[in-house]
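With one protein chain held back, the other chains of the complex are shown just where they sit.
To keep things simple, chains are lettered A and B as they appear, and every chain counts its residues starting from 1.
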Amino acid sequence: MAKVTVDGRVVEVPNDANALEACRAAGVDVPHFCYHPRLSIVGQCRMCMVEVEGVPKIQASCTVPVRDGMVIKASTEKALAARNATMEFLLINHPLDCPICDQAGECKLQDNAFAAGLPVSRTSEPRRQFPGYDRTPIGPHVIADMTRCIQCTRCIRFCEEITETGELTFIERGGHTIVWTHEGKALDNDLSACAADVCPVGALTTRDFRFRKRVWWLDKTRSVCDGCEIGCNISIEHRDRIVYRFLPRVAPAVNDFWMCDYGRFRSEELNRQDFLKPEIRVAGGDAERRQTNWGEALDAVKAAIEKDPSKVRVIGSAFLTTEEAWLLAALCKDSLKVGSPEFTVDIGPKRRIRNKVDGWIYGSEAAPNSRGCEAAGLTRTSSLSSSSPAVLYISDASFSEKCKDPAFVAGLRQASVLIVHARTRNALTDAADIVLPVAPLSGKEGTFVNAKGLVQRIDTAIVSPPVVRTDLEVLLNLGARWNAFDTQWTARDVFEKMQASVAGYAGLAWDSDALVGNPPSISPAAAYDVLGLERDPGVEVFSRPSVTAPDRLP
Amino acid sequence: MSGGQNLPVAEQAGNPRVGEHGALSCGRTLSFSRETRADFDRLLGRYPTKQAALLPTLWLAQREWGWISREAVDYVATLLELAPAFVWGVVTFYTMYNRAPVGKHLIQVCTSISCHLNGAEEVFHECKKRLGGLKTGEVSSDGKFTVVEVECLAQCDKAPAVMVNDDDYFVITKDKLDAFLGGLK
Partner (left out) sequence: MSGLSPAPPVLLARIGKPNSVSLDSYVADGGYASWKKVLEGVKGGEWTPAKVTDMVKASGLRGRGGAGFPCGMKWTFVPTKEKRGDKPVYLLCNADESEPGTFKDRLLIEKDPHQILEGMMLASFALDVKHAYIYIRGEMVHGAEILDKAVAEAHEKGFLGTDVLGSGVDLTITVHRGAGAYICGEETALIESLEGKRGHPRIKPPFPAVSGAWGCPTVVNNVETLSCVKHIVDRGAEWFKGVGRNEKNTGPKLYCVSGHVEKPGVYEAPTGIPWEELLALAGGVRGGRKLKAVIPGGSSAPMLTAAEIAGVPMDFDGLVAAKSMFGSAGIIVMDETTDIPKAVTNIAKFYAHESCGQCTPCREGTPWLLKMLRRIVNGEGKKSDLDLLLQISNQMGNGMTICVFSDAAIAPVISGITKFRGEFEAYIEKSTKPEFEQKAPTDLTNEIADRKAAGIHS
């Protein structure tokens, strides 16, 4: 560790840190564009200028390795003048299109201009344009607009150093430099939208989110991607019960700063809710299902089960949180006495993500929580046995892609009563006798256990429509009919009840840093300082970083 | 609520359009002749990495095909195990790789300071005028001439200096222009 003084404050930082990181560790906000904690240092935006004692020239702090005893002066007249100069240079050609730019609100250029820019423009020259290189898709998810580019090369370095696919490059040189793909080649790697994440300005934006919501309206809720077993930490960004996008949330031991396009663009799927009320078919196989209330629906479930408990079969799902899986297992074992519920997981396609600790990590299971389900007492099977029970209770109806396949569903339909938890319509829900509407990932609370065995918590982003319940609530209410559970329990209550008996959960605290996605030593707030997190979705209420304009400005 | 519906451009992702900064297609796949391939193989032995052979390999490509097309970029990228985008980034950084076919005589007029002091700009404009109002970088209709402006050729003592293809021409003042152009067949 090196002891570094920043504006009179002494901080200890690792020996391989640079002066910019030391400034951030000391709580001194040094604006920057090209620096990114996971990309190589290029020192070319020249924004993070500071003075270093003993060095005559002004320095780009990201390019200065710290040494013990270093004294950094980040707020001197000279340093502020240098940053003002860089801001002026960046702004002379930047379009004045913040009102129609999607990046507005989370744009580093806008933030820094607000904090440190000159109040007037001194240029009267025409602004640089790149005809044909504006508003153009350069890949399936990314739209590029070179008039907004500040040539920081973060996106180029992302494609070279993280995905190692090298789709992007600088083209031309000097004032004509643009960032683009080679002709005829798309930016289409499996993490391509991260290039838009690292873009500090609106030069790269995602076409899926484009023009959909002003970012300052978005509420941010921490969650975990349910696209595969890796369990990338995400922020669900939503407003008025609509999910607008997922962003990766910093998790150095899992997804670091990244997430894959597949997972990211599952966000839209969360806005689909086909079942808004419980549906029930009472008169046997051929009658139409009708909508009903929860009381009647759950009573009907209980009645069906109690007809012949020995002929009840329960199938869970690796999309359940561990808490839900534990409730399901407990209900089967203690109240229904039917033995442990089964579950199965779809395998493939292989997903991957990269972090600094493990390199690439891969996920082949297409669900987030098979490990948690097993730990909670569910039995994993590769193929569901073909018994034909009297009652088949499935939570939930999208546990596998096969649920869309009528042939597969026909096998399950051999049960005399088919009960499903469901959000979206598929062949299985069409066949079901009782459909209990449940909420998607964004409505849930609980924990998942990822491929590395890490327990990660998800929070409720959106309170579901009035008559939709979470799987947890459905199970609590059903269990209450056998006096097994209390309907007032929260996910946290269940978590604490099951801890002792579920492998991997002992000793964990619901509120601990370990569960919310960062290693214990790094809280989300600290991650911002140490890792230079650009967007901090860990904070549920969007708040602007406080910025102070230098007093000397007119 | 699909995100991309308001896209202002019609192009579908996956096949970005050819813009003025993009590599033009020559319409056929390329590979080096046997002789050039041998030169290329010799090159590789001179550097500790394959990548270092990029500039000389692009020179070979230009020698072979006259200019660097999209297909040439793809071919060179494959030869040197580099991303095509990276290769194109390198091509466009340097001024001497032709990004479109050029005339038989590529007339490169230096207009940097010492030549400027000796009337180089006038020579440059006059040169284009006398070739039938040729625009900068354009190929004349007979395919013979292309005129471009270049920076200092390190011939400042022989200003205005002009380079035609690989050859140096000295003290090409305005009154010598006709003789100079006449000499280019």
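Keep in mind that, in the parts below, a contact is a pair of C-beta atoms (placed from the backbone, for glycine too) under 8 Å apart; a residue touches a chain by one contact, two chains touch by 3 or more.
All figures in this text were calculated on a predicted structure; none of them were measured in a lab.
> Using the touch definition given at the top, which of the shown chains does the missing chain touch?
It touches the following shown chains in the full complex: A, B.
> Hey, which of A:Thr5, A:Gln151 or A:Gln291 is the one touching the hidden chain?
For the chain that is not drawn, the touching residue is A:Gln151.
> Have a look at A:Asp7, A:Glu172, A:Asp299 or A:Asp459 and name the one touching the chain we're not showing.
A:Glu172
> Tell me, which residues in chain A touch the chain that this view leaves out?
41-47, 49, 57-60, 63, 81-82, 85-86, 88-90, 92-93, 122-126, 128, 150-151, 153, 170, 172-177
> Extract the touching residues of chain B with respect to the undisplayed chain.
20-21, 24, 46-49, 51-56, 58-59, 80, 82, 89-90, 92-100, 102, 111-114, 116-118, 124, 135-138, 146, 148-159, 163, 166-168
Convention: only the chains that are shown with their structure count from here on.
> Looking at the complex, which residues from chain B come into contact with chain A?
Residues 1-4, 6-9, 11-25, 70, 73, 82-89, 92-93.
> Applying the document's contact rule, which stretches of chain A touch chain B when the two form their complex?
Against chain B, the touching part of chain A is residues 130-133, 135-143, 160, 165-173, 176, 178, 180-186, 188, 206-212, 242, 268, 271.
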